[in-house]
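Every protein chain except one is present and positioned as in the full complex.
The block that comes next holds subunit A.
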Amino acid sequence: MKLRSYLATAAMLALGAGAASAQSLVYCSEGSPEGFDPALYTSGTTFDASSQPIFNRLAQFIPGTTEVEPGLAESWEISEDGKTITFKLREGVKFHSNDQFTPTRDFNADDVIFTFDRQGNPENPYNKVSGGSWEYYAGMSMPELLESIEKVDDYTVKFHLTRPDAPFIANMAMDFASIHSKEYADAMMEAGTPEALNQKPIGTGPFVFQAYQKDAIIRYVRNPDYWGPPARVEALIFAITPDASVRYQKVKAGECHVMAYPNPADVQEMKDNQDIVVMEQEGLNVGYMAYNTQVPPFDNPKVRKALNMAIDKQAIIDVVFQGSGQIAKNPIPPTMWSYQDTVEDDPYDPDAAKAMLAEEGVSDLSMKIWAMPVQRPYNPNARRMAELMQEDFSQIGVNVEIVSYEWGEYLERSSDVDRDGAVLLGWTGDNGDPDNFLAVLLGCDGVGASNRAQWCHEPFDELINKAKVLTDQDERTKLYEEAQIVFKEQAPWATIAHSVVYMPMRPEVDNYVVHPLGTHIFNEVGFSD
């Protein structure tokens, strides 16, 4: 009933003021969420609609940064050996209610244990619900890392790890670690509708889930009992609008306040429009070309370096990114801590490149460049990018054949250790930790999988493995900075670009912050008078 009266109020206010009512914020999103239980999925679209408005995590990212602050845990302590982390939980945090469930108790340690146990323990009754495959839990190596979780008392939990792991706290701020209500889960299991956790989510977040119609609309209302500062708008509405041009028209017409992912080609026109404000920030991503460093002549760092010097990156930024990108010189983006700014990018110098190749005894080189068949934030048009490189390489006498496969095939075949050719690919950060780029994409463990350069270089690997187990961020920074210098010397990739994320919105929208991790967060967004 409460929800209804909220809605009636919102409706009346909106009737007076048109769609742009001061009480409801309309966000034109790019697609439907796969569901509302963030641990089951991996896409940003799903996280925007589930973990951000509805849920909280033990730790959370400070808006606009990749730094972590306390969330549902008020504080944490890391033991000296780095293998035990004790979280002190926040008291008095209330879960939402819906037509099937009203909580009888506040958030406590049982909810934390349930949240992780269902993902890691095959015996947990929720482990197989909704076809649970727990991609992120597996992807962040939680099964190997997490030995056990111990409930010390209602508001203290200890995580026992198998080894020290510095990014662990940042992992606890990731969407898959969103805290569910064990009481709700038990009630739904008893009622025979366990999939309600995914379809009618209950969390502790700033907004309460109200209704969802696939491919059309998601409605939320403000959580009046939120433990943090309450959301500034009474209602949050996601108007699902898959076409970017249509999203743009909707913002223009005032049917949406904020939109996601504009067409790069429209950005300039938007900036010129007085009714639209465009915010921008470098995305936490990198687009690269990975050589196969195990296949000659690409096993020779000088050959790789020479090829890198033949690429006109500025032309790629202008043509492929239409200006909405910046040249990448490091494998991690500049918004990430430990970014090594003293590194100098390989100069664009075809003559020197040609001479270098000759020096290494490489002539009449033919190679393949793999172009992805899909559009990604880190590479909006891989085919075009490959064509530009083909042209660049022909200047230094290297003959390029462009190949492509269907996306699934592409991902699979590009992982092969004996792959023929250099692969265009990229990465978007998960948790803001440099380990999430450097170890996943360039560590020896990733060879044959996510390390597409098939590059296992001991000095580099030693640095990143050392940094992974340290807890002091300053010490870790030094090691990662050093690792980036090694990377640049060895050149397993041609680092190409970091894209820029644009967020167009109506001028009356107040306090929107572009999040470097790419998620869209609305609890502190309101309207200026």
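Heads up, the rule we're going with is that a contact is a pair of C-beta atoms (placed from the backbone, for glycine too) under 8 Å apart; a residue touches a chain by one contact, two chains touch by 3 or more; residues count from 1.
Everything that follows uses one rule, which is that contacts and distances are computed from a predicted model.
**Q** One chain of this complex is missing from the view, so tell me which of "Sarcosine oxidase subunit alpha/sarcosine oxidase subunit delta", "ABC transporter permease subunit", "Two-component system, chemotaxis family, response regulator CheY" or "Xanthine dehydrogenase family protein subunit M" is its UniProt name.
**A** Hidden chain identified via UniProt as "ABC transporter permease subunit".
**Q** For the full complex, which residue in A:217, A:295, A:327 or A:513 touches the chain that was left out?
**A** If we include the chain that is not displayed, A:217 is the one touching it.
**Q** So which of A:26, A:112 or A:260 would be touching the chain we can't see?
**A** Residue touching the chain left out of view: A:26.
**Q** Considering the complete complex, identify which of A:34, A:360 or A:462 is in touch with the unshown chain.
**A** Of the listed residues, the one touching the omitted chain is A:34.
**Q** Among A:239, A:260 or A:284, which one touches the chain that has been omitted from the display?
**A** A:239
**Q** Go through subunit A and note every residue touching the omitted chain.
**A** These residues of subunit A touch the chain that is not shown: 4, 7, 10-11, 14-15, 19, 21, 24, 26, 31, 34-35, 40, 42, 130-131, 133, 135, 138-139, 195, 198-199, 211, 213-217, 219, 237, 239-243, 245-246, 249-250, 252-253, 255, 405-409, 411-412, 415, 425-427, 440, 446, 449-450.
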